[in-house]
Structures are given as C-alpha cells and as structure tokens.
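The complex appears here minus one protein chain, its other protein chains still in place.
Our next item is subunit A:
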Amino acid sequence: MSFINYSAREINFKVVYYGPGLCGKTTNLEWIYKVSKPEAKGKMVSLATETERTLFFDFLPLDLGEIRGFKTRFHLYTVPGQVFYDASRKLILRGVDGVCFVADSQDARMDANLESLENLRHNLEEQGFNLDELPYVVQYNKRDMPEVLPVAELSPSLNPTQVPEFEAVAIDGTGVFETLKGLARQVIQKQRGS
C-alpha cells in the first residue's frame, strides 16, 4: 500500500509486473531503467538465477516527478513467471497498489498467459484484493514476433473487463512507457479517491 510521508513530502507506490515466464517483465524494467534520467532512478536490483531467470523479484525505484509539491515515487517489481515459484509471487503481491499484466502475444504462449492471469486473480484474492478493484493494465508484448495473435483475438480472453491495454515490443521500448503511464495514472487517481 502507498506510503505517504508528509514530513518529507513524498508518496511511495508499489506496482507489480505479472505474467508468464519469458513474456518480457524484466525487459520492461530494464528499458525503463535504461532511458530514465540518472537522478530519477535508483539501482535496479535483480534476484536472478545464473541463467538470468528471475528467481525472486526485480526491483526498480523510480521518481516520476512532483505533484503539488509531493515527490511521487514508484517502486516497480516483477515476479518470477515460472509456475513453481508461486509462493514467491504471493509474497511480492503484498501491499501492491497496481498491477500490469504482461502477456506474451505469441500464439504458442496463449495457454501460459491464461494460466498466469488466473493465477494472478487467485493470488490477489488470497491477499484480500480483488483484481477488478485494483489499478490494472494489460500489455501485449512481443508484437515484433512472427507468430503473434491479433490484439482483437487476445483482448477478449486476456482483458475481459477491458482495462486500458497496450501493445509493446519491450526489447526496443515500444509501448513500455505508455504502459507504465497508464498504470501510474490509475494508481494516482485511486489515491485521489475517484
């Protein structure tokens, strides 16, 4: 949950990138890290295996600037995607203010997307959250790959509630900031109480 420090005049939010293994969650954070100004970002922490698969989480603190004299800081986390890391995923969802579901647009990954989405909903419920009430966006990543499904086909099953959705190619940054902005907007609007 958000942490407001009235003394230092700053507000902190926690957002989580969720999705099946290898869909591009870590790549989203790496891009954000790469292009953010040095003074706006902290160190990116990745708890990964020797083969660079996310083991526990990636973490990137990012200052988005000031709103009405309040420094607005987002803590971005990714979860490990593989099915067997479920216990870790649950821990990372604790205290979350917003979620981005990163889907892998490739035809062959549709089942993995659906399984991960169901897992997200279930794990949130275990923490006392309802996905439908949480700031939430969907990203269709890897749009550059040859065997991708059209968004018109992905959207009805991966975004049945029609939250804001974005197409992306995380390796070259396409759609990465649009996605983050879409999520940040909702998170701050919720803080406002609307």
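To be clear about the criterion, a contact is a pair of C-beta atoms (placed from the backbone, for glycine too) under 8 Å apart; a residue touches a chain by one contact, two chains touch by 3 or more; residues count from 1.
To be clear about the criterion, contacts and distances are computed from a predicted model.
Remark: of the listed names "ABC transporter ATP-binding protein", "Cytochrome bd ubiquinol oxidase subunit II", "Roadblock/LC7 domain protein" or "Light-independent protochlorophyllide reductase subunit N", the one matching the undisplayed chain in UniProt is "Roadblock/LC7 domain protein". Contact with the omitted chain, checked across A:Q82, A:S155, A:T174 or A:Q191, is made by A:Q191.
Against the chain not shown here, subunit A presents residues 1-8, 11-12, 14, 42-43, 45, 47, 56-57, 59, 61, 64-65, 67-70, 72, 75, 87-88, 90-92, 94-95, 127-129, 177, 181, 184-185, 188-189, 191-193.
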